[in-house]
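The structure is given below, and queries will be raised subsequently.
Only a portion of the chains appears, each positioned as in the full assembly.
Per-chain numbering from 1; labels A and B assigned in written order.
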Amino acid sequence: MFIRSKFFEDYILNETRATLGRTITETDFVIHAGHTGDFFPHHMDAEWCKTQSFKQRIAHGTLVFSVAIGQTALEINPEAFSKGYDRLRFVKPVHIGDTITTHVTISELADDKKTGFGKVVEHVEVSNQHQQVVLVCDHILLAKRKN
Amino acid sequence: MFIRSKFFEDYILNETRATLGRTITETDFVIHAGHTGDFFPHHMDAEWCKTQSFKQRIAHGTLVFSVAIGQTALEINPEAFSKGYDRLRFVKPVHIGDTITTHVTISELADDKKTGFGKVVEHVEVSNQHQQVVLVCDHILLAKRKN
């Protein structure tokens, strides 16, 4: 983690960065179930999953989202804060043993009604080891303007 | 957890349900940091937080979101699946010791381009012990139609 000031004017449209990879393990499934209280059999019952079309346990959507966003948490920008996320979509299931990588692209720079701030949209794309997109979302940041 | 079949036609606009409460502990902060790899000082450094305007550690946005969605995971509906979330907003910070409760309201029922399915939107509102809203989002489900 590094602290680096970045104002609205410092963000560059279409700039992109990628994280390193992380293998999603059975442990992550069990920790996420225990953290959230969601023990649905889709995530926790290997026998039942065998009887379903998807055949094996599927990661919680909130697991993939949380880990992917965590992967991008490398640089602290004291001039910006996170407002939220739009268009979060679970595109493909993530299974035990899949390795995910997260790509972030500055996809929009716009005015915002909050005085002194501009709106930055980071398009987040999470892929597995087969280069298949498994999750997408748009991260909405508000960044201070230089003046 | 219960399994209960609910088709698109079974959802009722404006129907609402609330979860029980759950206190967000320092343990949840530490587990979420360890689960996601996000050790930003906003969540993990009590001394630094004292020097900031918010004065105390703030829960990760993905923590509040994951726990709140987990709170709603009571009933398994084999006729529907989660497509994603829209308009996820972090309205107020959650601190160690806050107790959150989640309210879900069916806010939209609409056609969907996926044949044989309808779109159900659940508006999710997470409140703290002072009845202040801390997080909102819209959960998008696709539910099978009866025919």
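Just so we're on the same page, a contact is a pair of C-beta atoms (placed from the backbone, for glycine too) under 8 Å apart; a residue touches a chain by one contact, two chains touch by 3 or more.
Remember, predicted model here, so these are calculated numbers, not experimental data.
Of the identical chains making up the complex in this file, 2 are positioned in the shown model, whereas the full set numbers 6.
Just so we're on the same page, only the chains that are shown with their structure count from here on.
To overlay chain A on chain B by their CA atoms, one rotates by 180 degrees, a value rounded to a multiple of 5.
By the touch criterion given at the top, residues 1, 22, 28, 31-32, 35-41, 60-63, 65-67, 69-71, 73, 76, 82-90, 137 of chain A touch chain B in their complex.
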